[in-house]
Every structure is written in C-alpha cells, then in structure tokens.
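So that we are looking at the same thing, I have put the structure below in structure tokens.
With one protein chain held back, the other chains of the complex are shown just where they sit.
After this line comes chain A, so read on.
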Amino acid sequence: MAASSRAQVLRLYRALLRESQRFSGYNYRTYAIRRIRDAFRENKNVADSAKIEELLKKAKANLEVIQRQDVSFFHIPL
C-alpha cells in the first residue's frame, strides 16, 4: 500500500476509535470499538487500490455517523 494511503488508514482508524469512546452507552461503545478493530484487522491485507479506496470511503462515512451521534440520551428523567 502507498505510504500516504497507509498513513490515511491509520489516521482514520485512530479517529474512529477515539470518537467511539464518546458513546456513553456501554453496549454501543463496546460494539463500535470491537467492530472497528475487527473490520480493520479483516481488511489489513487488501492490496487492490480500488478496493482500498472503497473501504476508506466506508470508514469515513462511519466516522461521520459516530460524530453526528449525540452520544448520550440517558439524561432524560422519567
């Protein structure tokens, strides 16, 4: 993988994990972290640059999903 690509992947990976820590829901938080790690691990040997491009796009989209979540709704009293 090209050096810039590799740096990009690592940056995204770290950003995804960091954003996932913001989930105050235990189940969401643990799922996000676990799923991100497993997905990156699963794809670590992908060589085809078009595939890498596609995966990076997906990762970026997922990062934006997490960033948009207002990570806790547990404050609402009943």
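Convention: a residue touches a chain if its C-beta (ideal position, glycine included) is under 8 Å from a C-beta of that chain, and two chains touch if they have at least 3 such contacts; residues count from 1.
We adopt the following convention: contacts and distances are computed from a predicted model.
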Inquiry  = Since a chain is absent, check the UniProt entry for it and pick the matching name: "Cysteine desulfurase", "Probable tRNA pseudouridine synthase 2", "Protein arginine N-methyltransferase domain-containing protein" or "Translation initiation factor eIF2B subunit alpha".
reply    = "Cysteine desulfurase"
Task = Out of A:Ser5, A:Ser24 or A:Ser49, point to the residue that touches the absent chain in the complete complex.
result = A:Ser24
Chain A residues that touch the omitted chain in the full complex = 23-28, 30-32, 35, 38, 62, 65-66, 68-69, 72, 74, 77-78
